[in-house]
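Just one protein chain is left out here, and the rest sit where they should.
Order as written gives the chain letters A and B; numbering starts at 1 within each chain.
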Amino acid sequence: MTPAAEFRQVTRRFGTVVAVDNLDLAIGDGEFFTLLGPSGSGKTSCLRLLAGFERPDAGSVWLGGLDVTDLPPYQRDVNTVFQDYALFPHLTVAENVGYGLMIQRVPADERRRRVDEALEQVRLSGYGARKPSQLSGGQRQRVAMARALVNRPRVLLLDEPLGALDLKLRQELQVELKQLQQQVGITFVYVTHDQEEALTMSDRIAVFREGRVEQIAGPAELYERPATEFVARFVGTCNVLDANASRHVLGREGQHALRPEKIRVLADDAGANARERELSGQIANAVYLGLSTRYQIRLDGGIVLLAVRQNATQDAGDVRAEVGRPVRIAFDPAHAHALAR
Amino acid sequence: MRSERRSPASRLRSAVLPTLAAGTLAFLHIPFLVILLYCFTTEDRSYAFPPPGYTLKWFGVAAGREDLWRALVLSVEVALSATAMALVLGTLAALAVYRRPFFGRESISFLLLLPIALPGIVTGIAMRSAFGQVGIPFGFWTIVVGHATFCIVVVYNNAISRLRRSSPSLIEASMDLGADTFQTFRHVILPNLGSALVAGGMLAFALSFDEIIVTTFTAGTGQETLPIWIYGQLMRPRDRPVTNVVAVFVVLITFVPILLAHRLGQREG
Partner (left out) sequence: MRAIALALHRHPRLGMAALLALPLGWMVVVYLGSLGALLLQSFYALDDYTGQVVRTLTLRSYAQLLTPANLDIFLRTGLMATAVTVAAAVLAFPLAYYMSFRASARMKTLLMLAIALPLWSSYLVRVYAWRMILAKEGILSWGLDAVHLGGVLDAVLALPGIGGPSLSLAPIGMFLAFLYVWLPYMILPIQAALERVPRNLLDASGDLGADPRTTFRRVVLPLALPGVVAGSIFTFSLTLGDFVIPSMLGNSSYYIGQAVLMHQGTAGNLPLAAAFTVVPMAIMGVYLVLAKRLGAFDAL
């Protein structure tokens, strides 16, 4: 099937900085695809290349099987939800949402109908007459969504749209956005630096680093089987064992990643089961996180590992008292994943 | 405010500043009251104070002066033309310059500022020499050209500060939604600029309406804008209060657009 969006050997430079480095990427039709990475990794540049706000210095950009490299933004079948929403301050909510339709000369009554539909879809019916300045951040974000969606683009581009909102609202909207995407069926290309957000919403994630893609995979695959040390560390927290540590802890050669929640901190009377290896050490640090407790454990031999234990019972106790206590840990070596580099 | 016991000395000291400020303010405004007062005096040859008597007749006399009306009309026509030209030129310059800092940008702002920063006689005599050398006859358009030149910067400054305050993603959003460069200008940039241009235009109008120095050099023989008319009147020892009446009306005419311009500039902050 033709990919909804494609980068073919795309390079984009800003002066001496290479923002996007010889990128090949294909995004499937109807996917919720996330570009994830730290600031400056090139993910936003990629989005802007798709939208048409920037042109590649090399390579080509394709949308729905068409080469759009030379097309300006207003001739591409994509719409963007901007990080600062970019709502036109001098227009009402309804006029904002209907802007694209107005430019395309859609007749007034059809325009009104589709605007109402779009507003309903984002749960802002009745807000049509207000001005953006009269709305809250979350409401403005939804108007920006409606304004983009009403044009029925083939691909919707979202540039860190939830960045300016507080945590609770963000989590709510993440769920809403995902549901919306599944309802509408459009391809979403989503940019974020928040790995948790990426894991929550995406069908597939591309992890960016310095203009290159380190790994493309679904959330679970990305988390459980990171390809590189960078991915292991960027997505969630991770124990990265170099060759030495791997030999000692796992009995294997090469670099490995071991997620903290895979390591069991054994109670004094408990033991490892058949598949597991058991190691002893001392608790170097303990941090209480409500949901869980995070331990830093210094093994005999010097290697420090991070372990996370869910506080399943209410007797979490005073974690500070635990520091210095000798402890044993157990884990299944199969959960350790070999890293490419 | 902290409530402490203040010594009389410190209270005196803290009263000094407001008093000085008030004094300066009074210095700025009392002359108007004086002008207003002299509109009504019966004495028409000197500025005697206190006025010997009060009358309203000067308003009628002023209304009857044909040369006054001609001067007024000319001033309005010149101001409107100069403002229109300044609006176009100033807006074009602001649109070109506001987004990216580039090599010549500061120089352009400096260039636009020069006509106002250099003394008026410089602009006046320079234009007179230039028009003379090229052979352009002095008349309505030479006045307008002179005025437009120093009005451009007023519009430019207003437009630029508005443009700089607006978010660049608005233009991208417009293009993203299907509008090309011209459509974006029409639907997004221009409305955004709107009130800034009105404010700038009003300031330019007032500036042009009031100008005398450059106008003296660029006008044709016998042409009188209102300020030139007033200047001529001041040299004559008759009908002095008529000049006062005109002065009061001039203040009103220029005051109103300035006030509106100020309100507009504030509102769209």
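Methods note: contacts are C-beta pairs under 8 Å (C-beta built on N, C-alpha and C of every residue); 3 or more make two chains touch, one makes a residue touch a chain.
From a predicted model like this one, the values you see are computed outputs, not experimental measurements.
Chemist: Looking beyond the chains shown, say which of B:57, B:165 or B:262 touches the absent one.
Modeler: B:262
Chemist: Residue by residue, what part of chain B touches the chain that was omitted?
Modeler: 17-18, 20-21, 24-25, 27-29, 31-32, 34-35, 38, 46-50, 88-90, 92-93, 95-97, 102, 108-115, 117-123, 125-130, 132-134, 145, 149, 152, 175, 180-183, 203, 206, 209-210, 212-213, 216-217, 227, 230-231, 234, 243, 247, 250-251, 254-255, 258-259, 262, 266
Following the convention adopted for this analysis, only the chains that are shown with their structure count from here on.
Chemist: Averaging only over C-alpha atoms, locate the centres of chain A and chain B and give their separation in whole Å.
Modeler: 56
Chemist: Across the complex, what residues on chain B touch chain A?
Modeler: Touch list, chain B to chain A: 167, 169-170, 172-180, 183, 187-188, 191-192, 194.
Chemist: Tell me, which parts of chain A touch chain B in their complex?
Modeler: 51-53, 72-74, 78-80, 82-84, 86-90, 99-100, 102-104, 147-148, 151
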